[in-house]
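Note that one protein chain of the assembly has been removed; the remaining protein chains are unaltered in position.
And then chain A:
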Amino acid sequence: MAYPLQLGLQDATSPVMQELIHIHDHTLMIALLVSTMVFYTILTTVTTKLTNKNMLDSEGIQTIWTIAPGLILILIAMPSLRVLYMMDEVNNPHLTVKTIGHQWYWSYEYTDYKNLEFDSYMIPTQDLIPGQFRLLETDHRMVVPTDSPVRMLITAHDVIHSWAVPTLGVKMDAIPGRLNQTTFVVSHPAVFYGQCSEICGANHSFMPISVEAIPLIHFEDSSTSMLAKI
């Protein structure tokens, strides 16, 4: 989850997010290369009184400063497209979870075997117990197994919302009348937090997402006990 004074992306807890972090580092490296070069060039330009009023076309440098940015773009695009297509793979999901965005909460449905449905409201600040995170905790968490591809089907009931969990590298708009699909694999057990990522009204900032990932054997037990409670 996010922490104070954080500058970079959250640590990855899915393979896709690891790839996204690597490509972000790669692109940032190229941006640093260009920025430092341009900064030094501007510095040398503003610290001289020398001018050339007769500078006209120069095919040599124009060729260079067309080809070089093209090569840089190719260097960025190749890994980017690789990760893009990797994210689009469906990978035979073991579980499908449907999530519906409402104003202002998420509801989850597990309908693969039996019908398990529940709503997930934010825990208000005054009801938090010590150790819980403000504006991130929910009364019911979405539970998924680790090391298993999970398919998310995302839609909305009223206005556009967006289901996002940064550490898993997942963000998908929840649009009324449309079903969006995404998949993820959780690498290790933990609790992951996200927040609604599309402006949806007064309480847009108060409809968080919390995902609890546990090993598969415990997931089966917990699903059985959740069904028994309903």
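Going forward, contacts are C-beta pairs under 8 Å (C-beta built on N, C-alpha and C of every residue); 3 or more make two chains touch, one makes a residue touch a chain; residues count from 1.
The definition used in the following text is that contacts and distances are computed from a predicted model.
Per its UniProt record, the hidden chain corresponds to "Cytochrome c oxidase subunit 6C" from the list "2-methoxy-6-polyprenyl-1,4-benzoquinol methylase, mitochondrial", "D-xylulose reductase", "Trafficking protein particle complex subunit" or "Cytochrome c oxidase subunit 6C". Of the options A:A2, A:L28 or A:L73, the residue whose C-beta touches the omitted chain is A:L28. Interface residues of chain A facing the missing partner chain: 12, 18, 21-22, 25-26, 28-30, 32-34, 36-37, 40-41, 44, 48, 50-52, 140-141, 143, 146, 187-191, 212, 214-215, 218-219, 221-222, 225-226.
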